[in-house]
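A single protein chain has been omitted from the complex, and every remaining protein chain is retained in its original position.
Then we have chain A:
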Amino acid sequence: MMDAVVSSEVGVDPGLRRDDEASRGDAALRFITCGSVDDGKSTLIGRLLVDSKAVLQDQLAGVHRAGAVDLALLTDGLSAEREQGITIDVAYRYFASPRRKFVIGDTPGHVQYTRNMVTAASGADAAVVLVDATKLQWRDAQPALLPQTRRHALLVDLLRVPSIVFAINKLDAVEDPALAYRHIAGALAAFSHAAGIQPRAVVPLSALQGFNVVQPAAGWAGYVGPSLLQLLETLPATTAEADQGFAFPVQWVEKFSESAETAQGRRVFWGRVATGTVQPGDAVRVMPSGQAAVVAQVLDAVRRPTRGIAGHSAGIVLDREVDISRGDWLLAHDAPAAVREVTGTVAWLDDEPLVAGRTYWALHGHRWVKARVQRVVHQLDVQTLAEQEAEALPPNGIGVVKLVLQEPLATRPFAKARVPGSLVLVDTATHRTSGALLVR
């Protein structure tokens, strides 16, 4: 297989396959692979890249370990990763099938690198959660899943990654693939139901052998359906929240006097529209000052007049002089009031625990405020999904906390509005990015 790829004529087709997606006008799909350590994530990505002919000759030449081809070496690029045979940080890879362009985030499985998995998940359109069939008691009617499988599925769902696909890997290494697939799929369905997760599919595969990764293996393991790649080709990209009220965090204030594009004496407020849309004539309110103004002009990322829509850069010129700085928000005139207290679900990413009573920096849009943890409402047990009492959240813990803010913020529930609903918490002493908070 590998030799065939290396020696096959590499001419027109692989290249066009790498980019042909764009000709159909589809957006690239950003997806991550996650799951427990040694579930075969890096091997799966290697298989996707090799079988879709996205790997170049010199890169393939570097993937031999102990005399054998090791597809994981295509993505494990750090020497510490090669030494240990594990993935520490996200590797981003780019490839295209005949139908679509893809960006893959290959994420670590180890619990202590959950933060890197969360990093990749925050920007993903889809997540492939890998389950290693050989690690489970697959002869049981409902085998117990590994904690990392549950943790990753919960985190991906929490972060509102639009599509979750479970992929049961290494089914070539079990005696009865069909039985193992049926039992493990049953356990995943039960867990998903209990956690309120709606997976798109449960696909059996062998990353090592290439079954169901790029080429469908009809009927294998009792499964008739698309291969993983075929499935990924059809998944939606994350939709911008254009149907919500207008919210716009001010990234950069351009002061000008000589600019030809706009009237003398005004300033342009640049940023990315978080939710909703904006056009000239719209009434807006400035947070935190509460001042009102009317939009005079909207520019796109490269300064052409336009209307602004969620997800895209915009430059906004107002009809009057208003004191606005980086970090302020422009909001629809009827937006809900800003708040001094926020309750949200936290994914804790620091090696030090989150401690009730401590003050952290919170970053919301481009605004930094001090935030004190008033209390930990509860911690989630990823095994049982039970809500437990807690005073602190351990590294990689998931829980709900209540924050008191130094200044009001215009938050919205994350379930409705990703940008206004998300904050990161930063340790005031070490400056490490310590937690992701999703507003309830």
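Some points to look at:
The criterion applied here is as follows: a contact is a pair of C-beta atoms (placed from the backbone, for glycine too) under 8 Å apart; a residue touches a chain by one contact, two chains touch by 3 or more; residues count from 1.
We take it that contacts and distances are computed from a predicted model.
Only one of "Aminomethyltransferase", "Pyridine nucleotide-disulfide oxidoreductase", "Sulfate adenylyltransferase subunit 2" or "Acyl-CoA dehydrogenase" fits the UniProt record of the hidden chain, and that name is "Sulfate adenylyltransferase subunit 2". Residue A:426 is the one among A:400, A:426 or A:439 that touches the chain not shown.
Touch with the chain omitted from the figure is made, among A:99, A:135, A:307 or A:366, by A:366. In the complete complex, the hidden chain is touched by one of A:301, A:355 or A:415, namely A:301.
The chain not displayed touches chain A at residues 10-12, 14-16, 18-20, 22-23, 25, 27-28, 56-59, 62, 75-80, 82, 88-94, 101, 103, 115-116, 118-119, 122-123, 251-254, 259, 261, 270, 272, 301-303, 312-313, 326, 349, 361, 363, 365-366, 418-419, 422-424, 426, 431-433, 436.
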